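Report on one structure; see the data block that follows.
Just one protein chain is left out here, and the rest sit where they should.
Moving on, here comes chain A:
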Amino acid sequence: MEESPEQSEPPPILLQALTSTAAALCLATALVHVLLVFLHVAPTNSLSQQYSRQVNAWVHPLFEQNWRLFAPDPESVNRQISVRTKHTAPDGATRVSRWFDLTAVDNSAVKHNPFPSHTAQNMLRRAWSSYLETHGDDDQPRSQRALMTQQYLTNIASKRVAAHRGGNFGAIQLRVVTLPIAAPAPAGGPAPAAAAPRPAETRYLPWWKVKADSHGN
């Protein structure tokens, strides 16, 4: 690298001013960014409520984040999602298939795998949780986003069931069984009766129509 020639003259004022301004701008932007991201990730407080518009405008979409990792509490249920298909023959007779356990496929893909795929750990899990977020308990889509997540779930289920047993079907139905994880046995004794698991809940979703080409066959 060439060393600078002996400079006794100071840098020109304009250049110095520009450099200082740019440096100050960098620093200010960094500090504002840190502040707004803080307000975005921190639990809701009066400051973040007051400035929610500015915070959202800055943070969305690129810097959106949520670090509620296993918080406030980790999930205390396992969800088992199954799908069945319905085929309507030209004469109007319908044939409904057996249930196909989608979650079991994911679980077996995770088991004994040191590096499970996102398709097993995240795809169905997150599709279902965003369905829960966008729909009430009555399965009525009330927003564009709700329709999109419903379409997504339909696509996942129909692609997977079609890949598993092929098929020609016009509609699918999902069944979600929520299996609570038993509370830990109290210390001092096995006492399995005290830690009896809560009962499982089963939710049947409505039949959803499947577009002819959406399951990829």
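As a working rule, a contact is a pair of C-beta atoms (placed from the backbone, for glycine too) under 8 Å apart; a residue touches a chain by one contact, two chains touch by 3 or more; residues count from 1.
Please note the rule applied: contacts and distances are computed from a predicted model.
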{"item": "Options \"HTTM domain-containing protein\", \"Membrane protein\", \"Cytochrome c oxidase subunit 1\" or \"ABC transporter permease\": UniProt name of the undisplayed chain", "value": "\"HTTM domain-containing protein\""}
{"item": "Sole contact to the chain not displayed, among A:A23, A:V96, A:L132 or A:A200", "value": "A:A23"}
{"item": "Residues belonging to chain A that touch the chain removed from view", "value": "1-5, 7-16, 18-20, 22-24, 26-27, 29-30, 33-34, 37-38, 41-43, 60-63, 65-76, 78, 103, 106-107, 110-123, 125-127, 130, 144-145, 148, 151-152, 155-156, 159, 181, 183-184, 187, 216"}
